[in-house]
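Every protein chain of the complex appears in place save one, which is left out.
Up next, subunit A:
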């Protein structure tokens, strides 16, 4: 700091600090650092350094920063205070017999001093003098008021000068007005006139010797931030995924194998009783696969039953009464929902010798060839829950949804009738959003149609309830993200990943 720059050693430093403290002990109500500098006869900057050193010792002193305006001599001003004004120096240089003008002009103060002394009428010029123009004194003695005034300022007594005088000296660039930052110093809560050296940190040696007991430790600055730990970070969407997974596991749901992005139209649509002319099966909504274009293996009997229920009905259904084509069912695609996997799992369940109730869940990617915007990507994560058991009711579905959403911190739910080709009844789930003061859709749900379940071979009395929602939407709400591209994909801002808090969905 500034104290170090003046060349004080640490001993002298401590001496100065203690002098300052002794001075402070004597005054009531505190003192200004500028006065301390004047009293101790050192430069103000040195005292500023000392104040900073004392501040670092804790509550020895307390300080308040002040700023004040103050007149100071310029370099030229200091020279004049020491050696006299230019005009005085010119006057004093002239002997009684006078001085040739050209010689006088060679003096450092010559030019300025000559004209000032002339206007003061201290000297005269004899232009017609033999041997060239010559300068003579006109008075015996002079009074160097410029020097006197500057000396007053130098002694800190600028108040004795009138403003007009100070401004005139300022115009002559002998004085300048400067702003001085100083401290108002008062005794601190642990004021003492002696300095003990402070330790910065606890060391193994201090612990071993016990010397820490006698030491004073430099206080920490608790306002500053710590050093960021050197660590990796999990992606926020995956953190939310982990929580949803946890919720399903807590509710006794088993995870489905959804690691098959490529699916046949058969499992993605036909098995779900979604007719072959359904708009979702259009090129505009679904990504179809050109290589490998077709699926080549299906459970034949089951496929026949699916064909029949679509084209002719059965199982109590009228069917859709259209010409069902295997060519449509074979077309490979990127699955548009994880319900394709639920269909495979339910078919598998139906092949068991004896039906056992199941609860399934999955959270994985699905793909839609849709128009993209701030909230829609061509791929997103679908969360799906499925329960299959004898005698499940619509009230049961609502009950399960209530439990599930309660775990997300959502307790106010209501249900709207909706349409979905493979569930009947179908319900959209709405929750009351306290911030928006309205009901917002949070998921879709329903009871799988008998035309889907019975061809699989599930027993007649078995009902299957299911619901789904996207993972991205709750995550965007949770982390306050408006554009889905800032969350998913390579355009993510890693700082957001670094900074994102842990995920507790219920708080």
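In this section, a residue touches a chain if its C-beta (ideal position, glycine included) is under 8 Å from a C-beta of that chain, and two chains touch if they have at least 3 such contacts; residues count from 1.
Assume contacts and distances are computed from a predicted model.
Matching "Cardiotrophin-like cytokine factor 1", "Nicalin", "Phenylalanine--tRNA ligase beta subunit" or "DNA-directed RNA polymerase RpoA/D/Rpb3-type domain-containing protein" against the UniProt entry of the left-out chain gives the name "Phenylalanine--tRNA ligase beta subunit".
Note on the undisplayed chain: of the listed residues A:13, A:87, A:270 or A:451, the one touching it is A:451. Interface note for the absent chain: among A:277, A:351 or A:483, the touching residue is A:277. For the chain missing from the display, the contacting residue among A:50, A:123 or A:295 is A:295, taking the whole complex into account.
In the complete complex, the hidden chain is touched by one of A:95, A:131, A:210 or A:232, namely A:232.
Contact with the chain that does not appear here is found for just one residue of A:252, A:480 or A:501, A:252.
Considering the whole complex, the residue from A:111, A:359, A:407 or A:433 that touches the absent chain is A:359. Not every partner is drawn; the one left out touches subunit A at residues 230-235, 237-238, 242, 245, 248-257, 259-264, 277, 279, 283, 287-298, 313, 315-322, 332, 334, 357-359, 365, 367, 369, 377-379, 387, 389, 391-396, 398-400, 402-403, 414-419, 421, 424-427, 447, 449-451, 463, 465, 488-495, 497-498.
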